Each structure stands twice: as C-alpha cells, then as structure tokens.
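Left out: one protein chain. Kept in place: all the others.
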Amino acid sequence: GDGRRRFEELLASESRVEPTDWMPAAYRKTLIRQISQHAHSEIIGMQPEGNWITRAPSLKRKAILMAKVQDEAGHGLYLYSAAQTLGIDREEMFDQLITGRAKYSSIFNYTTPTWADMGSIGWLVDGAAICNQVPLCRASYGPYGRAMVRICKEESFHQRQGFEILLALMNGTEEQRAMAQESVNRWYAPALMMFGPPDADSPNSQQSMAWNIKRFSNDELRQRFVDMLVPQAEILGVTLPDPAIRWNEERGHYDFGDLDWTEFSEVLAGRGPANAVRVSRRRTAHENGAWVREAARAYADKQATASAASRASAAPEKIAS
Amino acid sequence: GDGRRRFEELLASESRVEPTDWMPAAYRKTLIRQISQHAHSEIIGMQPEGNWITRAPSLKRKAILMAKVQDEAGHGLYLYSAAQTLGIDREEMFDQLITGRAKYSSIFNYTTPTWADMGSIGWLVDGAAICNQVPLCRASYGPYGRAMVRICKEESFHQRQGFEILLALMNGTEEQRAMAQESVNRWYAPALMMFGPPDADSPNSQQSMAWNIKRFSNDELRQRFVDMLVPQAEILGVTLPDPAIRWNEERGHYDFGDLDWTEFSEVLAGRGPANAVRVSRRRTAHENGAWVREAARAYADKQATASAASRASAAPEKIAS
Amino acid sequence: SEPVALYALGLGDDALVLAHRLGEWITHAPELEEDVALGNIGLDLLGHARSLLTYAGSAWGTSEDDLAYFRGESEFRNRQLFEQPNGDFAHTIARQLFASVYFDGLYRALRRSTDPTLAAIAAKATKEVDYHLDHSVQWLLRLGLGTEESHRRMQRGLDAMWPFVGELFRAETGLPEGGVAHVPLDVTDGGTLGGVVVDLEPLRSAFDEIVPRLITDAGLTVPTVPFARGGGREGRHTEALGPMLAEMQVLARAHPGVTW
Partner (left out) sequence: SEPVALYALGLGDDALVLAHRLGEWITHAPELEEDVALGNIGLDLLGHARSLLTYAGSAWGTSEDDLAYFRGESEFRNRQLFEQPNGDFAHTIARQLFASVYFDGLYRALRRSTDPTLAAIAAKATKEVDYHLDHSVQWLLRLGLGTEESHRRMQRGLDAMWPFVGELFRAETGLPEGGVAHVPLDVTDGGTLGGVVVDLEPLRSAFDEIVPRLITDAGLTVPTVPFARGGGREGRHTEALGPMLAEMQVLARAHPGVTW
C-alpha cells in the first residue's frame, strides 16, 4: 500500500523513517532487537569499568571514569527510549536482560584485572564501537540515528580518554608499560571480534544493509578499525599482538591475521570469563531495589490521588452538576 | 519459708544456688540483668575486634583473632543459656539488645582504628574483665559460676594473646612501637573504668556482695588491676598514661590518678565514639537474617510433622484404637 | 596561608570521602536513573574535593593526589558522617540529606569568604548542592510516604545517620597529634580566620529548623538517638573508613611517585 511505498522511498532517498511512519514488521523487529541489544550493552558495559571506580589511582582518573560509566548509563537510557518508540516497554526489555534472555555485546564478558584495562577498553572497545556506530548516525530509523549522533560524540571522547590512559602508562615506569602491553594483548582480538563473524558467516547483514540500518559489512568495518589502530599503536609504543599485521600497498590497507572464532563462540555461549557475573549483578541490584521502586510508585499514586481530590474540592459545583 | 531459709544457708555456707532452688525475686532479677548484660557485652564485644579480621597482618594473627572473636560469640551463647535457667527467653534478651533497651559494657563503644588496638583490648580490656570475672567463678548462682569458670579460662588465654601482640609491636620498628603506645594511651583509662564508678557512688554493690554475686568492691578490683598492670607495662616497655602512678610502700599498692568520670557517663549516655554503630550493626545482621531463621523454623516444623506422620502410619492400629 | 589550607583540607576530605561512597553505588543502584543521579552527585563532590585539596596542597607544595592517596586513616580530616557505609538506599538518602543541608548552608556562606579561592569554589558548589538537596528531599518524601517497608527503612536510615549530625557543626580544629603526612607539622592557628571560614552556629540553627520539618513532612520521626563523639577533624574515625581507604588507595600506593 501507500505506507510501504513511502517506506521504500524514504530508504531510497536516504531519509529517516519516523515512529509514526508505516514500516515492515520485520524492520521493526530487527530494530527493536538491535537497539535493545545496544542499550543492554551500555548497561552491562558499565560493570567492567565500574570495577575500578573505587580504585582509580588519581582523582582526575577517578572523575573521568565515574563520568564515563555514568555516560554509559545515560546511553542505555536514550537507547531504551529510542526502542520504546517502536512499541516495546522498557520494563520488558530490562526484564529480558536480567533474566538472561537478551543478548548484549560479548566483549563485556571479559574482566578487567588491571587498571590498564580502563585504557584498553577506551582505546580498543570504544574505538571499535565508534567504527560500528558512526555509520549508524545515518541509520534509516530517525530516533535511532539521532540517539547515535549524541552517543558517538561521547564515545569518541571516551576513546581519547582511553588512549590517554595507555599513553600515560607507556610514558611511565617499566611496570606501567608492562601493564599496558599485557592489557592490550588481552583486549586486541576480542575488540576485533566486536564487528561480528566474517561476512561469509553473517547471514543477517544483507537485509540490514538494504534497510539502511547497517552501512558496511563486518569485514569492512574490521578493516577500517585495524587501519585506524596501527598508527595509533605506534604513537603509544604498544605492540598489537598479531605478527601478521603489515601494510599492504596494493590493497591500501593493513593485512592482519585470522581470529580465533572458537573463542568468540565460547564467550557467546556463556563460557567467557565473566558472563555469569554480569547479568546476575544487574539482576541483584534490580531485586534489591524493588522496594525503592515500589515506594516511588506508591508515592506517585498517592500524589496523583491527592491532587485529583484537591482539584475536585476546588471545583465543587462542576462535580455536583 | 523453707525456701528462703535454705537460700540463706546456701549463701552462708558459700554453696551454689541451683535453678530449681527457691530464690528471692530481686536476686533472680539482679542475676538476669547481670548475666544478660554480660552476654550482650560478649556479643557486642565481637565488633571492635571483628573490625580487624580481614586486615590482620599475618596469617597467625588472623587465625588467633578469628578464634578469639568466635570464642566471644560462644561466651555469649553460654551466658544466654545460664540466664535462661532463671526463666527468661533468649529471644527476649536478644530483642532487648538490638532495640537498645539493654546495657552492655561501655568499653565496646570505643573504636579500633589501629591494629595495636587488638593488643590493647586483649591486654587491658580482657585483663580488666578477668579481674572482674575470676571472683565470679565463685558466684552463688550455680549456672553462672560454672559458665564463668569456662569463660575465665579462655579470657586469660586472650589476655596473653593481647599482651603478645603488644610485645611484638614494642619489639618492632619505631612505627610499631608508636602504634602500640598510642593505642595503650587510648585504652588505659576506659579499661580502668570497666570496674564501674567509685564505691561511694555504687549503690547496688552492697546487696550484690551480700548475695555472693559480687565479691569485691569496684575500687578493690580496680586497685588489683592496676597492681597487675604496672609490672606488665614495664616488661612491654609501654608507658601507662597516668603520671600519678607510683608504688605506695605503706599501702602495698600502686597509687594512681583520678579518672575522668564525665567521659564515662558521656559514653554510657550514648555519646561515645561508636555507640550508634554497635547495636545497629547487630540489629541489621539480625534483620537481614530473618528469612534464614524463618526457613530453619519452617523446615524443622515440616520435619516434625513428617516424622509424626511416619510414626503414625507405622503404627496404624494404635491410632485407630 | 596555612590555617586556611588546613580549613580547605577538612572541607576537601568531607567531599572526597562522600564522593567515593557515592561512587560505590554505580552499577548497584535500584534503577538506572539512580546510577546516573548518585554518580552525578558523586562527581560534583569529587570536583569540590579536587578544588579544595589542590588549594590546600598549594600551601605546602603537595598535590591533590598526594593528599588523597598517601595519607593514612588518622590523617584524614573528614567529619564522620561522610565515611558512613552506604547501607541500603534509605541509609544513603539519609546521609545525603544531612550532608546536603550542611553543604548548602556552608557553601552559601563561604561565597562571602574573604579568601577569593574559597569564595569561588563555594560559588560554583552552591548551585550543584542545590540539586543534591532536592534529590534527597524528593526521595525522603517518596520513601517516607511510599510503602510500609520504605517508611520503616527510611526511619532506620535517619536513625543510623543521626548520631553523626552533631559533629557537623562543631568548630574546626587544628592538626591531629602527630601531624599529617604531606602537611608540615609547624602549622599553627596563628592567623585569624575571621572572615575566611564559615561560622557554624547559624548553619546549625538552619539545620535545626529545616531538617525536622522535612522529616515530619515525610511522615517520619525526628531521631532521638544521641550524637556520637565525633572527632573526624582531629583524625578520629569510625571503623568504616579504614577498609574504604584500603581499597581507594591500593593501586596508587603500589606505584608511588608515578604519573597516571
């Protein structure tokens, strides 16, 4: 019908689809899944970094880290709002998260045993996220695209902060340099896997690209990321843990080695370092906070009743009539 | 009547009064108060030392400290049992404690900011407790006297451990010696006040002495304690923070200075360093554990019902008859 | 001057210790909005702490990080309220309510300090504390008037934090015996701090007027528990501070003298 035609036109003209526009059920469903997974990733992603707030080694770093983790909560909230415009409740999404039925980015199932991990997460994980997300600022669905604009701005700030943490370590003592290198060794490959499996094994990508909610293939994004990392690693003075990395004049890109996709599927299947802890921490917080939320609801109800009653008593004639 | 005569005879012959014996209501009441306060003191007394279990600086000290705090819980349990023989429930006593209606030894309202306090509590606080308690092993009420025998044995062990902690510090670095001295400075006067106000201001003592549940006056015990401390302090090499301490040849005792009883009544009135925290910590533990105790009760009830039912079904004729 | 620095050090420690406690909530809050809100308040306080500690340190040539990470428990000068553990959400709200009323009065008055740095720090802080106070008051009402359970917990929270209110309005003091690491021992209260520091008496009156009303408006009872002895400004702390500092300082102390 008309709706479908308009939808196709919007896509063709690289315009935005808005909540009130007609859209195919599968488009809606895919977006809900993608946006809510992204929101969950922000929420769960607070934990690996939250782990160091109490131990940050300088007040400046403590402030930056607190602000960053808080930004992630904020991103989660925007994204939940964007998903809500597609007709799903936040409670429903959150419940999917804390009951383990929803996915979130597998990278957050790794742990942060050292302070340098605050650097690696910023530089590598946020770096990969940005490569993924910058194209999404042009996503066809309006509320999502706009949320991504705001998020990307903050993420690139976070990435720079991560880079600076590593830089400070690399300019520091032998122990600090070793801490940075060891951390980069752990995070490099998982960060590259954030773009998802190789294109050949990624069946959903075609449709998403047609819908303008995915702009580049997994492998394209991964290449872009590696091309960005290599010169930055040189500035830092860290070694990326892949001996196959070298400039390929012909391709105009850096070659890099194969990734261990068994590792990836292990973590995805729940057998990573911290899967068990992540969801249950958030669920525990939610359950321990149930009485607080109930109180807030009860209070709001009482206020609503009271103000209705006061409106009523302020206008007795109307009620009587 | 006969009961009263027998009671008087038991006291006169320094014998034990047992739970089934007749006793004056005031004697019973005084004992309940005294024993339950003593029990509460053991329970609350776990906290100032419990504070260092997680930070004890060697595994040996950690083990000794854990064992000690656990002994205190054990003492609390014996003493509650002794009080129960006088016809009061443990629940009732414990409720008096966690609602702030019952007293416990005011000394435990002081805090333990340093590890050396583990030494001072053992040496000074347990030392004073022993001076108080050794005579109570001969208390006229049987269950109390017997509980005290067991407790005193462990207390003197604890006192020695405290002394050893201080000795290790005094044999250590300049910093450790300073830590020990600073701690002794804080605990000395409060420990002396553990014997209660000067005899002139202690109206209840006479009756308790007549009942053989107090054997020496507050001032007698305090003198005995100081006489014990002075030579031990010399061995340790710590200075007792009272310039008035000197040997009095004539009295055959050490003279010592007046104590600041305003301080004592401030702490007694709840304005000490930690009064607020002590009771509320135990109450919180109790409230957080309510579901555990309920579960244990529910399970015990079910077991009782089940075993009654199985007895019943094993003997059907009897039931039928 | 050094007495001023000592004054700034105390205020800085108040803010730092409370900021750290609020940071402990992050990822544990009852809802995401509170992860954000408590984090925001913590960040504001951390900002105040940094300004105050930097200013204090400038008198002695020492940095905010030296002061935060390399002093021991008995060298911290924060008043004891701020170090109290988070407890449940109601405990945290009670602590924050008392803290915010205190900070609100303090920073408002401090804007008129004759010390321009302190006045500037206070001017910025005042606006932020305004929001903190509002946050606490809203939650006080919600919890006090919400459900039976929230009412009970909020009362417990108020009762638990009340003993530490008394100390908030006691006079500033000199250095603890034995001094403070990174702070020279020869600091004396020689100079008059007349126009520099805030007179606490009017703050107490304001507290006594505002807080009981807020508590009763929320259907709760003004606690009657006695005030604790206090002594935070002289380096005497409750048992909560030691373990908190152990965690806060562990990494910095493992690598003394480095840059992060």
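Chains here go by letter, A, B and C, matching the order in which they are written, and residues are numbered from 1 within each.
By our rule, a contact is a pair of C-beta atoms (placed from the backbone, for glycine too) under 8 Å apart; a residue touches a chain by one contact, two chains touch by 3 or more.
Quick caveat: nothing in here was measured; it's all calculated off a predicted structure.
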Remark   = Here the chain that is not shown touches A, B, C
Ask   = Per the definition of touch given earlier, which of B:Arg4, B:Arg150 or B:Lys302 contacts the omitted chain?
value = B:Lys302
Query = Which residue among B:Pro19, B:Gly172 or B:Gly257 touches the omitted chain?
reply = B:Gly172
Note = Checked against the full complex, the residue among B:Met66, B:Ala189 or B:Leu268 that touches the missing chain is B:Met66
Key: Contacts of subunit A with the absent chain, listed as residue ranges   = 47-48, 51, 54-55, 111-114, 182, 266-267, 269-277, 280, 284
Ask   = If the missing chain were put back, which residues of subunit B would it touch?
value = 43, 46-47, 50, 53-63, 66-67, 69-70, 73-74, 76-77, 115, 165, 168-169, 171-173, 175-176, 281-282, 285-286, 288-300, 302
Query = For subunit C, which residues reach the chain that was dropped from this view?
reply = 72, 242-243, 246-247, 250, 253-254
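The rule we apply is simple: only the chains that are shown with their structure count from here on.
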Query = Where the centres are mean C-alpha positions, what is the separation of subunit A from subunit C, in Å?
reply = 34
Task = Please report how many Å separate the Cα centroid of subunit A from that of subunit B, as a whole number.
result = 56
Message = Please output the residue numbers of subunit A that touch at least 2 other chains, ranges allowed.
response = none
Remark   = Within subunit C, the set of residues that touch 2 or more other chains is none
